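One chain of protein is taken out of this complex; the other chains stay put.
Going in written order, the chains are labelled A and B, and every chain counts its residues from 1.
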Amino acid sequence: MKNNTSSIKKSGLGAKASRRISNTLIYIVLIVMTVVWLFPYFGIVLESLRMESTGRVDYMIPKEWGFGNYEYLFTNTNFPTWFINTTIMGLATAVLQTFFILSMSYTLSRLRFKGRKFLMNFMLILGMFPGFLTMILIYKIFGDLGLTHANAPFGLIIVYCASSGMGYYVSKGFFDTISKSLDEAARIDGATRWQVFYKVIMPLSKPIIIYTILMGFMAPWGDFMLARFLAAGDDLGKNVAVGMWGWLQATNPSTMYTRFCAAGVTVSIPVTAVFLALQKYYVEGVTGGAVKG
Amino acid sequence: MKQLNALEYLKLNKFQRFLYDFKQFFCAIPGWFKGLILAFLGLVKDFAIKIKDGFLDIIHTFVKGNWAVKLSFVIFGLGNIYYGQIARGILFFLFEVAFVVYMFFIPTSVDVSSGLPNYRTQSGLNWLKSVNWFETGNTVGTIQQKPGYDYEYDVPITIPGEDSTRVLFNALLAVIFIIAFIVTWRLQVKQCRICMDITASGKKIKSGKDDLKSLLDDQFHKTLLAPSIIGIGLFTVLPMIFMIIIAFTNYSDVFGSIGLLNGQSELYQWVGFKNLAELLNFSEGGIGVAFGELLVWTLIWAVFATFTNYFLGMMVAIMINKKGIKIKKFWRTVLVMTIAIPQFVSLLYISKMFDFNGFIGSFLYNNVPFIRDYLVANNTNTLWQVPEAARIMLIVINIWVGIPYVMLMATGILMNIPADLYESAQIDGANGVQQFTKITLPYMLFVTGPYLLTSFVGNLNNFNIIFLLSGGGPTNFDMNIPSLEGLVPGHTDLLITWLFKLSTGSGAGARYYLASALGILIFLVVAILSLIVYNVIPSTKNEEDFA
Partner (left out) sequence: MASVKLTNVKKIYGKNTLAVDNFNLDIADKEFIVFVGPSGCGKSTTLRMIAGLEDISGGTVEIDGVVVNDLQPRDRDIAMVFQNYALYPHLTVFENMAFSLRLKKVPQDEVYKRVTEAAEVLGITEYLTRKPRALSGGQRQRVAIGRAMVRDSKVFLMDEPLSNLDAKLRNQMRAEIILLRKKINTTFIYVTHDQTEAMTLGDRIVIMKDGLIQQVGTPTEVFDMPCNLFVAEFIGAPKMNTFNTKLVKEGDKYYVTPYGAKIEVTGEKATALAAKGVGSQNIILGVRPEHFVLAEAGAPDAISCQILVNEMMGSELHLHVVTENGDKLIVRIPTVSLTDDQRRSLVQGAPLHVTCEGKVMHFFNVEEQTNLLV
């Protein structure tokens, strides 16, 4: 926009001045957005520190400050169990799911075999069924195997990971961008396909491996549907989402509200820290995945 | 309609072009379905040819084979052992033995305390006999539990029967086992043929060690895929088939999970297409009314949720990326926080914040007169209780949730748009807005076509947002469907949240049969919409436009 003469005529402003105005407008919008986006987080932190009451109130700034709600969480509730449950699930899922997703996406991206197209179409169509429906049978069978109720976290790990190969799209998109002639060069250099996989492609795939691990770790923290179904009301088998959701249901909002906020903060801190530290890889994954389909 | 050639098309003005494209689009729809059907018929034809070739091959193998090959038509693996592939042959043979034992010789399990059969395990054949596939009016499983009397101890007892879920599941397993048996039989016959051919050509037959080695090399895909395929087969395909079958029964989980643990069993019936018919019964008081209303709202929701996020997110990305805007990283990180913090925390909190007791809810009620008037007119004190308001709030809060994702993605893509496109547009005299509509937007739409499709489908099934924010409420009192009792969908329920309610029961008893039938319908909706969207998005049509 160096010499945009027509805009000069129309607005009567120099290019510099008009840019300054538009930038100011953008700053205003961004600042407003920042407030809106951070507002709930400020709110939740403030309410978690409120000591004068445990229910909801019509003001934001606590009248009495303290960590009582946090103390209560770890002494009088099952929150520590839920937190440990979810952490275990997160770690296990991060490892297992990465294994499943990488092996599936690598195979579909770089190996050619009979039935490849069929497999991809099949998984596409399978993915259109509401996945939740599978839970009814799984619940029954896991019930027989003792993987529901208090043991639900173990059942859930299996459920999260077993079919995770179907979510191969993002990492396949990544693998597709690595030149195929690297594989060919390595195979001529004497590598077996396994050696191509772990000596050539894996070292080049750090971003997508971290992305997949990150996604695996985050999944159990946000899952509600499957977790609630398998826990079947048993307090010891819940993840944080299901457990804390219960606190806000009709029976106990007035006693548990500020504690919910405290738990929310406690949960958010580690997850957010991990996420922000690995943000770069997440962005790469999101961008690559969207572009590649 | 008349097809125009390129020059004739260029003669049309904007409006005529739009009209033409519009007509073309709808005239093409039958074509897609025709294409699909033709492709399907092609598959069937290919399959038939394969079967035919297979049979010819089998006959050839039998005629030309020696005694070992001929015998291995009955005794698995004999041919392989004859040709020196001992390990492989033994595996084949063991599979056959396992199959026969499973099918015929597993005894019916017995309750330890009472000594009566409790039908927890049976032979494959018995499961298959018991299941009464799709016989409308008949039960899934045949032996009903019944009250009995223990004369020894003088107490009434329950004589165990079969449990339909178990029968159906095991019968499915048996069918899968039979299919596996046939496939394995074919496989080992084929192996014999291959061995015969190799021997005839004078080459050496691969040993078991070579087989193992090749699993890391030219058969590496098998090694990599095996865990995933087994996982998907067991935890998605099998339960999915089970649930599709459930849609043809009246399974509603009478005893619930507690009953199952206590050893009670129930038999349910095959009902044919009754459930699907009920779901599609659009007459007064039929469940179809609820389904139809839900479908409409689900579609409205998905369209709004997808496109508001998409365009606003893109705007934000453009704003942050604009030259001269400082601390770009800060603005981005603020938004990315929304992705990092688990949704149930932020969404549940926001939901309560807007409630009457929450401070925004109470602030709006007490300090904004027109909102108070509106709420009073609707006989309530919170926006979540007014259907239209709840729906609008969902869409607005979803913008809060969704913008960061789109912003991140758009940022990456914006950086990839070649700068010379903008430079040449500036020289051609395009202003900022024109640059956006003529370059940025088409480019983005092109590149993110697949993303739009997945996010649209994702929004159709967006469970978390609805369930955590509104829980499907407010309750729909106008909808009077006696057969649904407590499971009438609320005003903001999506198909998927209703499905969840139907299968958890939420106090009114689970309706698995309806949930399954609904699941099939959801599949159809998603599949048809995907097909349409897939044919509309530019990325699949003009692949080279921006290449």
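The criterion applied here is as follows: a contact is a pair of C-beta atoms (placed from the backbone, for glycine too) under 8 Å apart; a residue touches a chain by one contact, two chains touch by 3 or more.
On a predicted model such as this, the values are computed, not experimentally measured, just so you know.
The hidden chain, counted over the whole complex, makes contact with A.
Of the candidate positions A:Val200, A:Leu214 or A:Leu248, contact with the unshown chain belongs to A:Val200. Only one of A:Ala191, A:Ile210, A:Leu236 or A:Leu276 touches the chain withheld from this view, namely A:Ala191. Residues of subunit A in touch with the missing chain: 179, 181-182, 184-192, 195, 200, 203-204.
The rule is simple: only the chains that are shown with their structure count from here on.
By the touch rule above, subunit A contacts subunit B in their complex via residues 1, 4, 6-7, 19, 22-23, 26-27, 29-30, 33-34, 36-38, 40-41, 43-44, 55-60, 99-100, 103-104, 106-107, 111, 113, 119, 123, 125-126, 128-141, 143, 148, 158-159, 161-166, 169, 192-194, 197, 218, 221-222, 224-225, 228-229, 232, 240-241, 244-245, 248, 253, 257, 260-261, 264, 267-268, 271-272, 275-276, 279, 282-284, 286-293. Remark: subunit B residues 165-166, 169, 216-218, 220-221, 223-225, 227-229, 231-232, 234-240, 242-243, 246, 257, 260-261, 316, 319-320, 322, 324-325, 331, 333-346, 348-350, 352-353, 355, 357-359, 362-363, 366, 400, 405, 408-409, 411-413, 416, 426, 429, 431-432, 447-451, 454, 457, 461, 463-464, 467-468, 496, 499-500, 503-504, 512, 515-516, 519, 522-523, 526-527, 530, 539 touch subunit A in the complex.
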